[in-house]
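First comes the structure, then the notes that go with it.
All protein chains but one are shown in place.
Let's turn to subunit A:
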Amino acid sequence: MTPLDTLQAHSSFFVICLGGALALPLLSFLLCFYVSEKYSWATSVLAPFLMMASTVCAAVVLYQAWNHPAFTWQRVWFSIADHTFTAGIHVNNASALMLFVVTGVSFLVHVYSIGYMAGDTALRRYFAMLGFFTFSMLGIVVSDNLLLIFVFWELVGFSSYMLIGHWNESPAAAEASKRAFIINRVGDAGFLIGLMLVWTHGHTFNIEALRALPLDPAWMTAASLCIFCGVVGKSAQFPLFTWLPDAMEGPTPVSALIHAATMVTAGVFLLGRAHFLFTPAALNVVAITGAITALLGAFAALSQHDIKKVLAYSTMSQLGLMVAAMGAGAPEAALLHLFTHAFFKACLFLSAGSIIHALHQAQHQSHVNFDVQDIRLLGGLRKKLPFTFIMFVVSGSALAGLPLFSGFLSKDAILAALVHWSNTGDAWHWVVLLVVALVSFVTVLYTFRLVWTIFNGEEKSTASLVVSEPPVVMRAPMAVLALASVWIWFSWNPFSFSGWIYNHIGAAKDFHGGFVSMASAAWVLLALAVAYASRGRKLDSRLLAQGFYVDLFSRKAIEQPTLQLADLTHRADKKWIDGFLHATAYAQVIVANLTGWFDRAIVDGFVDGAAGLAKSIGSFTRSFQGGKIQLYIFWAAFAIIIFIIWTLL
């Protein structure tokens, strides 16, 4: 398809909207930075407005691009020798939908932030980085080129670092942002190696061009596993997931954005985008990694006390499910879950933020101090925060995968895909299926526990507080997201996942999921019953609370030795290298002094001596010049006589 055809197939309005969707977040970033301190309040109007415009543009793009040939636009980026690097945009169904979801969630988070972040001192930086974060993510979504994706991938890493560490005056936030950044770098190193491998074998980074190339499977296994390293880092898979719970130190809207739309989903999206690169062997690794992550995340969520940490581990677990689905060769299912998850997880986070915000406000008024995020101190908030309660229940139901909610559909799709996969492949595939089933069971347990602990029972620490619902700017986004968590948007039939999205975001396979849906619904309801029955029990496991000690392990086994090594090299540097330098410096000074002395005493002395000799010779030859002519004549005659005698003898 030539560019001209592309232009004909896509109107200029479409191109403008696409450009707008991409450029407006960047514009928001720039404007927010250049607004003066005095007008920093303007950013909280400007940034959401621009984001809204971007969302509208993205909606237009989605509408026009849906079920149309992919829009491609390509330019030569740079050339080295005879290799030309292109940069371009590729918009197909999946990326158009992702574009809309990212801008939409981002817009809602922006609006929510107006209320949540009101009065923050660094509002401009906050909104600027929010815009930049969104822009970077959009870059990943629409790029047609792995190298370009990598560039935006790194920008996402950078902006997440800025946002997690937004309250950089808190040591924990600074530490968390640093950890997130560094752990992501570990994965990105693998990504980079993967890119090199791809280039070496394909001589192009263009995804569509790579799709058409015959590639060596052995090398592609290596390359795709390396790229998967990047995904593991970005999407918080085992074993590089520890940054995700830590990242809860950031502002809650940022957490919502990270978990729903802009950061962790990037890895899953990349898996979908570059799915063809993955060989069966590599996919097995992906599936197993995903399953392990899902299991770890689910169980860790079960015994967390921090409201946001529960959600963080749940995200990790859900991401594991998506990755497992990818590994099982069902990118459509994974992407469907990605989209549904984006909405209900964003809603969950915003609701959690709403609780935190409301309790903080209340604490301010009554001067009571306790950790508002610790669910053990909460309870019975159903009456004080009815709206939030409803939001939490709706989005929590979606997370748990209850029927009639979006989560049920997408989880169904994943389970159906896994069932199909288990039927066709090796025996151990069943293990993965069982793990995923177990995860969905546990998901219900921890979600129920979370909702029950916060909203039911008797009020504990909050009893004396006067708590009021957050303002409309915060409630409205929650409402929109909760609304988006019901099944209707994804498929007409609440028990069939093969709706308009699932069938068109990829080469969809119909797994005839009727049986799976029924079994899944029964399974979830059973889990709900178990959860209700065991609602009073407390699962106090240090292993689970600490996230299976992976963090501790990485600290002890990797960080500490690394730091010790660093300390060792530092000391070696100080002692030996610096010592050597000092010694050479001293030696130099000594040599300089010696040469200086030599210069003064010997060279200068020699010169002075020569000059002195010359002068003394001069004064000797001159001494005959006494001024008396008799003496002159005497000396002359004397000299001549001496001369004659000397010559003759």
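By definition in this document, a residue touches a chain if its C-beta (ideal position, glycine included) is under 8 Å from a C-beta of that chain, and two chains touch if they have at least 3 such contacts; residues count from 1.
By definition in this document, contacts and distances are computed from a predicted model.
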Hidden chain of the complex, named as in its UniProt record, picked from "Sugar ABC transporter substrate-binding protein", "Peptide/nickel transport system permease protein", "Na+/H+ antiporter subunit C" or "NADH-quinone oxidoreductase subunit N": "NADH-quinone oxidoreductase subunit N"
Omitted-chain contact residue, chosen from A:Phe515, A:Tyr532 or A:Tyr632: A:Tyr632
Which residue of A:His203, A:Lys460 or A:Lys615 touches the chain not shown here: A:Lys615
Touching residues (missing chain, whole complex) on subunit A: 614-615, 617-622, 624-625, 627, 629, 632-633, 635-637, 639-640, 643-644, 647-648
